[in-house]
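Excluded from the complex is one protein chain; the other protein chains are retained at their positions.
Right, subunit A next:
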């Protein structure tokens, strides 16, 4: 049913010089799950994602995909906060980059572009598109090669509120269709609840909270459970400011 990659992090540690950014993260993400990682800026959530993507070297511990330590990027696609489209290639060829531009990439790229509703813009330059459209092209590029793991590093952070909602729907819809493993780093709690099966909260380089989200999809804010979850997460995020290390454990016990 799922062709996703399962991820296993064992005591994953990352230090930049003396600064310990990740302090021994243990986490198992089963194949096909949609996990959101939330946390305040600088908490190490993006670093965690970059280590899983092999864009960053870990200092210690293990980061396993399907039980092995992978060195390359096969099956893994990343979407960044910036669209990272190549301005000198057409929209279609940009999507084709996802399929490495090897033989017969056009039909695949066109199909991916169709999925994000931009088929008719295939031959234009990226600079004529709006910010949201560019991110949709970037999403098409990420999906054109049928990834088994999609890593999303705050891909909607720079978009306006309305476009964000549209993109969230699109991301959910495509994930439901293709069932890859999905890891979303975000600082937007509502976005995490809308999309994820499970929310991980990182705090000072530690895994502070692991919260399953069992709301029926598509999720709406009008659901009281939604508000409840949002409340828990927000309180936790804001509460950190006063009581740094005591609260996480209490909350973990409740959940």
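Operating definition for what follows: a residue touches a chain if its C-beta (ideal position, glycine included) is under 8 Å from a C-beta of that chain, and two chains touch if they have at least 3 such contacts; residues count from 1.
Throughout what follows, contacts and distances are computed from a predicted model.
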Expected UniProt protein name for the omitted chain (select from "NADH-quinone oxidoreductase subunit K", "Choline dehydrogenase", "GLPGLI family protein" or "ABC transporter permease subunit") would be "ABC transporter permease subunit"
Cross-chain touch to the chain not pictured, restricted to A:34, A:80 or A:180, is A:80
Touching the hidden chain, out of A:64, A:89, A:108 or A:158, is A:89
Across the whole complex, the chain not displayed is touched by subunit A residues 53-55, 72-74, 76-78, 80, 82, 84, 86-89, 97-98, 100-102, 125-127, 141, 145
